[in-house]
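Note that one protein chain is taken out, while the other chains of the complex remain in position.
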Amino acid sequence: MKPGRAARLCFLLLCLCCAGCTGWQSAMDPQGPAARRLDQLFWLFTGTAALIWLLVMLVLALALLRRRMPPEAVAEHRSTVAVGGAVAATVLIITGLTFASYLATRQDSAGHADALVIRVRGFQWWWEVTYPDAAPDHSFLTANEIHIPVGRPVRIELAAADVIHSFWVPNLAGKQDMIPGRDNALTFTVQQPGIYRGQCAEFCGLQHAHMALLVVAEPPEAFERWRAAQLAEAQAPRTPEAAEGQRLLEIKACGACHTVRGTAAAGTLGPDLTHLASRQYLAAGMLPVTRGALAAWIADPQTIKPGNNMPMVSLSADELQALSAYLVDLK
Amino acid sequence: MAVMRILAALITAASVLWSVSQPARSEVTPAEQGGARPGDGNHFSPLDQLTPANASHLKLYAAFPTGSRGAHSGAPLVMGNMLVVLTPFPHVLYALDLRKAKPEVAWRYEPASRGMAAGLTCCGTGGPVSYGNHLYFNTVDGRTIALDPASGAVLWDVQAADPALGETLTGAPVIARGQVVLGNAGDDFGARGWITARSATTGAALWKHYSTGPDAEVGIGPGFAPPYPTDRAVDRGITTWPPSAWQHGGGGVSGPILWDASAGLLFHGTGHPAPWNPDQRNGDNRWTSGLFARDVTTGEARWFVPVNPHDLYALGSTSALLLVERDWRGGPAPLLIHPDGNGHVYVLDRRTGKVLSAEPFIPVNATKGFDLAAGALVRDPAKAIRSGATTRGICPARPGATGAGAAYSPRTGLLYIPVRRACMDMEARDTTFMPGTAFTGGNLRLSPAPGLSAGALVGWDIAAGHAVWEQAEPLPVEGGALATAGGLVFYGTTDGFFKALDAGNGVELWHFRGSSGIVGQPISYLGPDGRQYVAVLAGLGGVPGSASGREIDMRDATAANGQAQALRALPPRADGGGMLYIFALP
Amino acid sequence: MTRGRPAEDLRDTALAEVELTHGLARTWQTPSGFWGALATVDHKIIGRRYIATAFVFLALGGVLALLMRWQLARPESRILSPDLYNQVFTIHGTNMMFLFAVPVMEAMAVYLVPLMVGTRNIAVPRLNAFSYWMYLVGGVLLWVAFVLDMGPDVGWFAYVPLAGPQYGAGKRADIWAQMITFTEISALAVAVEIVVTVLKQRAPGMSLDRIPLFVWSMLVTSFIIILAMPAVMVASTSLILDRLVGTHFFNPAEGGDVLLWQHLFWFFGHPEVYIIFLPAVGMISSILPTFTRRPIFGYLPLVLALVGTGILAFGLWVHHMFTTGLPRVGESFFTASSMAIAVPSGIQIFCWLATIWYGRPVLKTPMLFILAFLFTFVIGGLTGVMVASVPLDTQVHDTYFVVAHFHYVLVGGAVFPLLGGVYYWFPKITGRMMSERIGRWVVGLLLAGFNLTFFPMHILGLQGMTRRIYTYQADMGWGGMNLFVSLSSLVLATGFLLFFIDAFRSARHGAPAGDNPWGAATLEWATSSPPPPYNFVRIPVVESASPLWDSPDALPVATGLRMDRRELLVSTVADAVPEARESSPGNSIWPLWAAAATTILLIASIFTPWAVVWGAIPVTIALIGWFWPKGTPEDES
Partner (left out) sequence: MTALRCAALVVLALAGCKQEERAMRLDPPIAEAMDAVALMPDGIGGRPPEVHVAMGNPYRGNAYQISQGKRLYEWFNCRGCHADGGGGSGPALMDGWWRYGPDLVSIYVSIRDGRPNGMPPFRDRLTPEQIWQLTGYIQMMGAYSASAAAPGRNDRMFSRPSENRAPAAAPAPGQP
């Protein structure tokens, strides 16, 4: 039984590790009531499971090690009762856990009248984020980064543009699939300002691994500021180099797929770039938005994220410079 | 009042849409209408030599091959002793001398063409118009040209629309108070719609107003008094669109533009918003798919009526418009009649834009009746369009239940509506805007409305709000109708018949079978010999034309935006070339 | 139970022992030579092939697993391209489920069930031969495709639309779907054979309450296969139709439904788990008495637990779809049913514990595997309760937590008992013992390697690591644990390597085993090791659930079968009262030809649907050849 003991030791060690786990994409660091309830439920289940496992192992060890008596029918009869009792206990525990599961999500299914509605559509391999508004001109598009106000329920309406994706920001809530032809939604509230990472959880093809999104929870005032900034058209180029970059964006292939509001680029095949530089990451969580990363990405997207839908557009070094200078200014 | 009515009658009589004719008549024509295509859109000819009694004796008088295989959707023009025909793109303008025993080409004019525009439009062009001593016409590739009718010499030639942006000119210009007024087409390419006025003498731009965008560009100012209060807000051309979407939002002015000289107003419809996929343009999408009244000198809007707000099926509102003077529910009223693509005949008070009634002239299931108080149709949520989904059995189908060719006869008081009775399955898909390429985002599959023929000519009682009779046709009726004072209605069919009906009861009196389908607008005129003639251009071209030729593969149900399927019954084209037919009594 | 029959020359009653064994051997033998090997219908030869092939696929799948661990050991590693990684994980999953786990269990049954019920051959033996060829071709198809860089890359679950016509370019998903067809045909064929064998060919006296528990478990498993596999065949056929013919089963724009695939797939896919797991628990229930020296505790509850699991297996497929946005009532129902499956599992574990408690445990390698099973499977079962809860599942679904969970269930719950079973039955199959010393090392390495590899995955999953990702970024903080997991996987791999070495070595050089080296109680130990082609000289008669213990000296036998013809004893379903002698089909090459024709049809239909029409001709010819009347006399009752 040595290996078994080693594994058990390991288990305990790892449990210790977990206790200290914090992460920006972790189910064990809940940041809102929905995730917290799931976390509590998780520990309830884990505790129960650990107890049961220890009991079973204890009985097994005793069964192996106990001194043998001559077989007697009475003892066997007693053990029938014991086994029956264990089965009954199993039934009770399971019923209890089922109810606990049911109760844990009851609150989540309640409607929230004042929820902020955000629409997220999964694409291969990025997220389109729409902030709808009763006034259509106050709605806007962004990508791969969701800003939400803390303290206010958020209702994420999920849809898929091509294949099935799954929206999962573990610190905030459980996952929900995005399925072509179906509408799903997820409601949660975040109480702590912070940046939480999420990732597509349903296998969606070549770059399933690189389909991340950020949820930026911020105080309501900051959120409103952000929202107002997103509504504006793109920053006009401030240097001749950036102006050249804008010209290139309009005349080269960029504008066929990307929108930069306020310029002639009005494509909708790729992420909206109007406020690209206000986002932290590029290419669904692959690269930070810096001028160098932008240039590298544009120069060779297929090496960085093989199979993604951004083509390698032939650009000279100067053109790359200009384009990245323009893009990095699109706050 | 009586004076008004006499005046109106005079205007009607002289005007004539497709009729203008002898010099004697044109003298009584008010200068502003100068014998040009009159602005009331009635498609009514005051000539009465042809009557139900003698219609059956009509014979082909002359036939002139145009040499073009395109869609001959316009009307010929009679100017003095000249009959002017504009062929489809790439255009040739022929002037035929009517004094000869058979019409002969007096001169021809062929403007240089930008071939790329051929990809931007499917269906032909408007006809030429005359004003004073000049002849005006639009070319599909965006030019407006003024000619001397005597020699064919160019007076001026301006590039009014830019095909690189998807803009084309498919309607005829209208001459109003010394201005050439014209609007663009290109909704399917995301071209932003506009209407512009140019000086009739120099071609210089006078004003230009858009169908989307800020109030200043739309021409909305203090004089704007919309009949429904929601449109009184500021910059509806921006606020009813997602950010920036109005910049390529369509709304072209490709339909008829009417000119009401007495009120000094222009009336026109606006095309559908772009793209078709409604999810990409949330909001009411002002000022597309509605009707405008504009001041003729400044182009400022007076009122606007949304006909198909947030146009789910991309129908637009550029079908026929008619200025009609008649009693309405107890008193005389200046009416604007608009049989819309959504299958309803709108009756509006053209002073205010208020909708007086809207009744369906074909079976409709996309909407469930008209709410007079709100001035809008009540939509059926089951027929809503969602991006990525297919909605089945929508009636009527795009491009709409009727085109621009309805006619009205003051004699019978009936409206004659050429009708398409198709239903469609529509699937909306995300699409991306690239100037000069189609910006639609929709797939359509058309089929005839269940239990009905695919087309008809409907005789419609405006006051009662229902059809009095209908003449069923196996294919959608794409061409226009012409009513004459003699009590006849003429129209051509897609399968190549040219028919005369009794205007009162719809009984077919006479027909002629040509070599190609007819999508053009018939006219009637008094020849130099004092006889009444009827002329029409035949030649399918465009979508219906290709459906019977090689360019369309019928295995694709969405070919030609699904219309190919609606035209499955079309007989093979024997001769695709366009023809001008002129008929007269022997 | 000896049946009085009029004496006849060639019946076993009339012949001397030597003459009888010679005659039987002549009648039942497999001709030597290449064609003889291809034409055999002996369940033992086919079963051996099946087992060997399945273990080859296990080894290949294991290599893929190591490749994946190599790639995932470091963040942003570029050892495998995303395209290759997707093929690798798809083929690993597909291979392990369809080419190893299910076939190996059926293979064990093909070998053991006829021996355990005391009959001479499996029912419908030619179908058995056919099923093996289909299985082999299916496996080869998958692996050849992989080698040619056209391996499926859509996951073993092949969710549409990713596997559908629009997003699954080329023939990759078609190959997956056709591979399913091959393995389903073979699995269904074996299931039918086993049901018939168990119900109609049991030795006289083996009434329902005397059937060995492994046979019971295979009976239940076979019924699950018969009921569940058609769902996936419908699904994969619909997928092929969508892809090749342009139907719209899964196209929402034309009224199809993407979720329909998931329902169909998991309606099969969840019972699939029990198709793998039930034979394993059956093995435990059959091995445990031998090593505790007492009959199993709670035979009836165990049988009821098997049947109960079999029924419940069909009521919880939706727990694979908890994140697809189901109505709440449905979620609650499936939560309850998913958790309820813990009850029969609990019953079995408690009964085994009681058996150990009251027995005298002998810690030989097979017994050690059972202990390893209990250690790991209980963890897997308990994490199963966690994923059965909708709210918890929304956090752990499609993460490494689930990867850990199902490896605990499948490796801990099925592979450990299977390896125990191999150690246990190896002497019966080969006539030689496996090494006890190496066996203990194997158990130790596997148990340690397995837990060190898969336990940390629970935590990785909770830390947000999703499944099926070909890499992850360094700043996710998963690097350390992934490296640990990858290193541990080497320990696990070493364990498997040692097992293979031991098996190879022992097959040639192992200590010779007697008929019953473990002192076991069931009928397979009543004949020689390895058994003769006819299994039993005379059909044994069973008078208790532990026949070899209760009649230690000589089993009563039933006689009256002819030796010049392949005759079996057919008995009644409930009480196994003999009711007929039936001739069992002899060797035939036609199953091979039928399999070849079917192969041509199925593989060609990947390229053109017309293959179904033209391919039907050779299939028909092969079947006519197969079923051509041989003029053998009718069965006698």
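By written order: A, B and C. Residues from 1 in each chain.
What we mean here is this: a contact is a pair of C-beta atoms (placed from the backbone, for glycine too) under 8 Å apart; a residue touches a chain by one contact, two chains touch by 3 or more.
It should be emphasised that the depicted structure is a prediction, and the values quoted were computed from it without experimental measurement.
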Looking at the whole complex, which visible chains does the left-out chain touch? A, B, C
Given A:Ala88, A:Ala236 or A:Met312, the one touching the chain that is not displayed: A:Met312
Check each of B:Thr66, B:Asn285, B:Thr432 or B:Gln532 against the chain that is not shown and name the one that touches it. B:Thr432
In the whole complex, not just what's shown, which of C:Ala253, C:Leu363 or C:Ile600 touches the removed chain? C:Ala253
In chain A, positions touching the absent partner: 180, 206, 251-253, 256-257, 269, 300, 302-303, 306-307, 309, 311-314
Touching the hidden chain in the full complex, which residues of chain B are there? Just list them. 115-122, 188-189, 390, 425, 427, 429, 431-432, 434, 436-440, 443, 445, 543, 546-547, 550-561, 564, 568, 570, 572
Touching residues on chain C - with respect to the absent chain: 83, 144-145, 147-150, 161, 164-166, 169-172, 242-246, 248, 250-254, 607
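In this text, only the chains that are shown with their structure count from here on.
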Of the chain pairs B-C and A-B, which one is connected by the greater count of C-beta contacts? A-B
Taking each chain's centre as its mean C-alpha position, how far apart are chain B and chain C in Å? 73
Computed distance of Cα centres, chain B from chain A, in Å: 53
Residue numbers in chain A touching two or more further chains are 180-181
Sequence positions of chain C contacting 2 or more other chains: 252-253
Touching chain A in the complex: which residues of chain C? 81-83, 86, 154-155, 159, 161-162, 166-167, 252-253, 257-259, 294, 297-298, 301, 323-325, 328, 332, 335-336, 339-340, 342-343, 346-347, 349-351, 353-354, 356-358, 360-361, 363, 371-372, 374-375, 378-379, 382-383, 385-386, 389-399, 443-445, 447-448, 451-452, 455-456, 459, 462-464, 466-473, 476-477
Given the complex, residues on chain A that touch chain C span 1-4, 6-7, 10-11, 14, 17-18, 21, 23, 25-28, 35, 37-38, 41-42, 45-46, 49, 52-53, 56-57, 59-60, 62-64, 66, 68, 71, 75-76, 79-80, 82-83, 86-87, 90-91, 94, 97-98, 100-102, 104-105, 109, 124, 162-164, 166, 168, 170, 173-177, 179-185, 197, 199-209, 285-286, 306-307
The answer for chain B against chain C in the complex is residues 388-390, 427
